[in-house]
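Structure record follows, encoded as structure tokens.
For subunit A:
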Amino acid sequence: MKSKARLMQGNEACVEGAIAAGMKFFAGYPITPSTEIAEIAAEKLPRVGGKFIQMEDEIASMAAVIGASLTGSKSMTATSGPGFSLKQENIGYAALAEVPCVVVDVQRSGPSTGLPTSPAQGDIMQARWGTHGDHPVIALTPSSVRETFDLTIRAFNLSEKYRVPVILLMDEIIGHMRERVELPDAFEIEIVNRKKPTVGRDQYLPYKADEDLIPPMANYGEGYRFHVTGLAHDETGFPTNSPAMADKLYRRLMDKIEMHKDDIIQWEEENTDDADVVIVSIGGVSRAADTAMKQLREKGYKVGTFRPITVWPFPEKRLLELASKVKTFVVAEMNLGQIALEVERIIKDKAELKKVNKVNGEAIYPEEIIARIEEVL
Partner candidate 1 sequence: MPSALVNEYFRTNKLPQIWCPGCGHGIITRAITAAIDKLGLERDKICIVSGIGCSSRAPGYMDFDTLHTTHGRAIAFATGVKMANPDLKVIVITGDGDATAIGGNHLIHACRRNIDITTIVFNNNIYGMTGGQYSPTTPKFDKGTTAPYGNIDKAFDIPALAAAAGATYVGRSTAYHTQLLISLIENGIKNEGFSLIEALSVCPTYYGRKNKKGSAVDMLEWQKDHAVNISAASKMTPESLEGKFLIGEFKNSPEPEYTSEYQKIIDRLCKE
Partner candidate 2 sequence: MNNNETVTDKLVVNENWCKGCGICVKFCPKNVLKVENEKVKVIDIDKCIQCGLCELRCPDFAIYVRGK
């Protein structure tokens, strides 16, 4: 049998994953370094009966994705820093109206136009708090081409399951890198679809949640004739000014993610059992962290790595466990300390925190992490 191994770019793996997950609609607007996602989606989607549209701007792309999802189509958009900023209002809409969708952000340097083609990880906090108000969100960060494929599928599955926008937070390194991958066959892939109503139109309350805090979702065009709004609404889906109803809604939206944290949160760690120092990183930086850890281990230093795969919600519980035995966490990231802020909040004074930050448009090299750790040890 011929090997299934292929050379594939991260951005391409994202589209392959999306199609494997059942994506049937993509709306986007060109922006480096995410553009290949739109290009490849444009080529592949009509071949599987799906739809691609290049909208007039980023805002429209996000809006179209929500509209399409309401008809039952699994929908995605992809962008980068400035475009991610523009999408934020409608990401908030998707969070409030509980419309499943996947938003890919291939991070680049910023703020503003910044260094358009250079890697960065400056959107960690934007992914969490980019839109106004309290809202639920899930963000996943791949660190290889194969993981980009897997996490794109997972992004769709989580968004369908929890009726929440899921952000696939890539970075330029992973998006543009090509490497060897072997993709699984379709039968090996788990696909999750949104929960449908089991009652007819007369009984259907579009925002009445089940015990899992997730309401079943009808599609437009099926005869449910329901209303969707970005205003605070009650279980019927219609606007309400009732403080009690608004409070109930906002708390449920946050709680539905909190309640299912264990299902949502994933991380990877290596050599943490005996580690004095643990490098915390995500995405492209984790590749440098792995190299640094291996080289330091060769020198006899007890160094491990901790990589949040789900960055929002953050793998808080596990990090806290590690904090009880690790002396120092070294947070390496291509920004001036966004993950570090979260790590600091979690570990408090249980362990020491050191940072490796880079914002000059270049990748963090293993040597820079090694140098920082050698200062500590």
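Selection rule, in plain terms: all candidates are chains of the complex that A comes from, given by their letters.
We adopt the following convention: a contact is a pair of C-beta atoms (placed from the backbone, for glycine too) under 8 Å apart; a residue touches a chain by one contact, two chains touch by 3 or more; residues count from 1.
Everything numeric here is computed off the predicted structure, so don't read it as measured data.
Note on this complex: subunit A touches candidate 1; the remaining options among 1 or 2 do not touch it here. Against candidate 1, the residues of subunit A that register as touching in their complex are 24-25, 27, 46-47, 49, 51, 53, 55-57, 59-61, 63-73, 75, 89-90, 93, 220-231, 238-239.
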